[in-house]
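Data first, discussion second: the structure below is written as structure tokens.
One protein chain omitted, others in place.
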Amino acid sequence: MGIENIYTQILTEHNNSSRNKHHIENPTAVLKGVNPSCGDEIELELREKDGVIEDAGFTGIGCAISQASASIMIDLIKGQTKEEALRLANLFFGMIKNEVTDESQLEDLDEAIALKDISHMPARVKCAVLGWHTLENAIHGERNPEKS
Amino acid sequence: MGIENIYTQILTEHNNSSRNKHHIENPTAVLKGVNPSCGDEIELELREKDGVIEDAGFTGIGCAISQASASIMIDLIKGQTKEEALRLANLFFGMIKNEVTDESQLEDLDEAIALKDISHMPARVKCAVLGWHTLENAIHGERNPEKS
Amino acid sequence: MNPYLNDFPILKEEHNGKRLVYLDNAATTQKPLSVIRAVDEYYRSSNANPHRGLYELSIRATQMYEDSRAAVREFIHAEKDCEVLFTRNASESLNLVAYSYGLNFMKEGDEIALPVSEHHSNVLPWQMVARAKGAKLVFLYPDKNGRLPQAELDKIGPKTKLVAVAHVSNVLGTVYPVEEIVRRAHKAGAVVVLDCAQSIPHYPVDVKKLDVDFAAFSGHKMLAPMGVGVLYGKEELLNQMPPFLTGGEMIESVSEQDATFAPLPQKFEAGTQNVGGAVGLAAAIDYLKQIGYDTIIKTEEELLSYALDGMAKIPHVTVYGDTRAGEQRCGVISFNVDGVHPHDVSSILDSDGVAIRAGHHCAQPLMQYLGVNATCRASLYFYNTKEDIDIFLASLKKVRGWLGLGD
Partner (left out) sequence: MNPYLNDFPILKEEHNGKRLVYLDNAATTQKPLSVIRAVDEYYRSSNANPHRGLYELSIRATQMYEDSRAAVREFIHAEKDCEVLFTRNASESLNLVAYSYGLNFMKEGDEIALPVSEHHSNVLPWQMVARAKGAKLVFLYPDKNGRLPQAELDKIGPKTKLVAVAHVSNVLGTVYPVEEIVRRAHKAGAVVVLDCAQSIPHYPVDVKKLDVDFAAFSGHKMLAPMGVGVLYGKEELLNQMPPFLTGGEMIESVSEQDATFAPLPQKFEAGTQNVGGAVGLAAAIDYLKQIGYDTIIKTEEELLSYALDGMAKIPHVTVYGDTRAGEQRCGVISFNVDGVHPHDVSSILDSDGVAIRAGHHCAQPLMQYLGVNATCRASLYFYNTKEDIDIFLASLKKVRGWLGLGD
């Protein structure tokens, strides 16, 4: 493992671009995801129609890895059904946990494969999965709590 | 240090005799002393008149050392003024803490000198001083709490 | 001769020309070299604050800490790692349940049932809860053999909201019928807090099979270093309970006036945790597994039989509880010598190198029930030998003589 493998061009680009980092129109789901051990926070917005994720975006602050991972995720899930999005999330978790290593199986993750080596950096795993966990929870119906 | 030095004839006698182990008539002070680490309990009774300890006795349960020490103490303080009793108590504490070692200074402790070697048995120090501490507290005006 | 001697340096050393005969294992056990070395090695090469750092050393410390948690989980057959909380000792584990569960889930009139033989650490926290909430402590009284008669178990009834019970009594060595108690308690809608401080060093503890709601024990009584204990709790209950100690590491987010808390197990682990202690506990579990509970039980039963037989032959010696070895009896022997205070017995045995305890064994309610002020206690572990027992018995025989009492 080396820093070189992690901070690839793809990550650097996604981290520095704001392509998916913005609010979306008429979101049907808004959910905050927090990584308490480090203070990373993202807020994921989804607009779903007839079971398909029409649009998605995120806001918040975090490291290059959590930001790039969320951004890459949004590229992947836009236009997909909820089921497909969940399948990709599971595939991603499998890759990060080093449980799925077969390259051909991982193909569907496309650019997200750049995050594969995170599996050797336990401290950063939480960063890489933050967006994906938030997605999973949002699809399962979790919403931000009402302000009290 | 050896067990032999501690369990001398004097201790054995005092432990097995009940000369001072009884209630007294019209006590002016009754105070319980407890050694929480081991559950020893004695109750000291004193009858004081014009600053002199006319009579004293004790009841309760405890090891040979605490019982004998209390019994020897009572032999020593009966008929003494409160001040003299306190002086003897301090002398005894000094001996047990190994702070007073000069034989001539200890002379006034008479039979209690048999307990000198307890200073080398830290676990038993509390047993040896239980009666004396209770005496000290009683003279300083402490009484058993009212039953609640 | 003693196959464990090389693992326990302290058992080989001589003091005042006498080898240590260590029979105070219920108070704390000695530590095998593998445990001492594991802790030593952790500090030499992997020490860091866990959970906090993103650098390699901290990741390694975190990994070792969490691996230790997994080792405990597997050892006690808990379902999930997050049900295993590290504490400082069994007492803190029990206080955690009292403060976080007791003060928040019990109300006036509720009953807390517990055998009168419980250790103070499993009595005082419940007295605190009872006082604070107006709940009532209901004591169950053992028979002459230390067993709980059915009529006593019947006290676990509709008002019972919590049953606190030791798996093995630290005074009488009785193994309590936890499965039956749990059945009755759950039928009554009560939770069961198992104090397995005295069982887990000697018997397998399967929290899943026993179906207890909480289980508490100390590392130092099972070969591990001091300063680390465990509280097992069912995930569902732990999730409902508010945090007990608060501070670093157990939060999700903190604002000036408020805070939200991390998920289990962190929610209950405030401040920097004792990684060295946890690593030592994992090493102790490894060592115990290597020896195996079968061997431990067999060895201790033999030694217990041998000791009880020997004691029965010494005049003026009274053993409390069950006087025979057997399945419901662990290697803890409480006894007294007529006319001799336990302290004197202990001091006299000590002069022969024999370490036993004398006192109330943190079980004064039981002492009051037995009508004694204190007892002597000899408690065994697998590393004891028949020779240890012989030395103990020989010393015990001489006790009354030292105090000028006859045979």
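Residue numbering begins at 1 within each chain, and the chains themselves are lettered A, B and C in the order written.
In the analysis below, a residue touches a chain if its C-beta (ideal position, glycine included) is under 8 Å from a C-beta of that chain, and two chains touch if they have at least 3 such contacts.
Note that the coordinates shown come from a computational prediction; the quantities given were computed from them, not determined experimentally.
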> The complex has one chain that is not drawn here; which of the drawn chains does it touch?
Replying inline: A, B, C
>> Looking at the full complex, which residue from C:G277, C:G310 or C:G331 touches the chain that isn't shown here?
In response: C:G277
> Looking at C:P204, C:G227, C:G339 or C:G404, which makes contact with the chain not pictured?
Replying inline: C:G227
>> Could you pull out which residues of chain C are in touch with the chain that's been left out?
In response: 9-10, 13, 15, 20, 22, 24, 27-28, 30-31, 35-36, 39-40, 43-49, 52-58, 88-92, 94-95, 116, 119-125, 127-128, 130, 137, 139, 218, 220, 225-229, 245-249, 251, 253-259, 270-277, 343, 346-347, 349-350, 354-359, 362, 364-365, 368
>> Under the stated touch rule, tell me which residues of chain A contact the chain that is not displayed.
In response: 2-3, 6-7, 9, 12-13, 15-16, 37-41, 61-67, 121, 123-124, 127
>> Contact with the hidden chain only, please: which chain B residues?
In response: 34, 36-39, 121-124
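Keep this in mind: only the chains that are shown with their structure count from here on.
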> So how far apart, in whole Å, are chain B and chain C when each is placed at the average of its C-alpha atoms?
Replying inline: 37
> In angstrom, rounded to a whole number, how far apart do the mean CA points of chain A and chain B lie?
Replying inline: 77
> How far is the middle of chain A from the middle of chain C, if each middle is the mean of its Cα atoms, in Å?
Replying inline: 46
>> Counting only residues that touch at least two other chains, what does the list for chain B look like?
In response: none
> By residue number and range, which residues of chain C touch two or more other chains?
Replying inline: none
